[in-house]
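The structure under discussion appears below in the form of structure tokens.
Heads up, one of the protein chains got dropped from this complex, but the rest are sitting where they should.
Let's look at chain A:
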Amino acid sequence: MHKVSMTVNGRPVSGEVEGRTLLVDFLRVNLRLTGTHVGCDTSQCGACTVHMDDQPVKACSVLALDAEGADIATIEGMANADGSLSTIQQAFQDYHGLQCGFCTPGMVMAAAALLRETPRPTEAEVREYLDGNICRCTGYHNIVKAIMAASGQEVVPVAAE
């Protein structure tokens, strides 16, 4: 076993892990932060997306020990300090950007990473950025609308509707 330390949602944490322990398992099992989901475990679906030093990563494809010293943000850290939903989370609710909700933590984290890089993305940029996040319920249109709304832009009917 190895000791690992990192910052998760602003809080210093540490734990004992194996070499093979995935970051997502450290978050879910050691820290009991089960908001980060495991969808495919093969880095295809993006349900496990978290931020590592302000960049989106698939937590199923990062070793916990490789995140030593890193600053990690998960869906549990997304809400406002008073517990109300963040702008992005509220937009997902307002625009019905989820159905079963399994992909939603990853979608919200991907959206937050996008809006940090590109505060006012085009619809095409939103769709391209969500390339690595799979949703099997919504058909993506409402997710795209939610992200456009969260960026403060006008929400227009999307092309394929």
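As a working rule, a residue touches a chain if its C-beta (ideal position, glycine included) is under 8 Å from a C-beta of that chain, and two chains touch if they have at least 3 such contacts; residues count from 1.
Keep this in mind: contacts and distances are computed from a predicted model.
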| task | Just go with whichever of "ABC transporter permease", "Kef-type potassium/proton antiporter (CPA2 family)", "KipI antagonist" or "Xanthine dehydrogenase family protein subunit M" UniProt uses as the name of the absent chain. | result | "Xanthine dehydrogenase family protein subunit M"
| Residue among A:39, A:56 or A:121 that touches the chain left out of view | A:56
| Of A:2, A:96, A:120 or A:136, which residue touches the hidden chain? | A:2
| Given A:13, A:29, A:65 or A:137, the one touching the chain that is not displayed | A:65
| said: If the hidden chain were put back, which residues of chain A would touch it? | reply: 2, 18-20, 41-43, 46, 49, 52, 55-58, 61-63, 65-66, 68, 110, 113-114, 129, 131-133
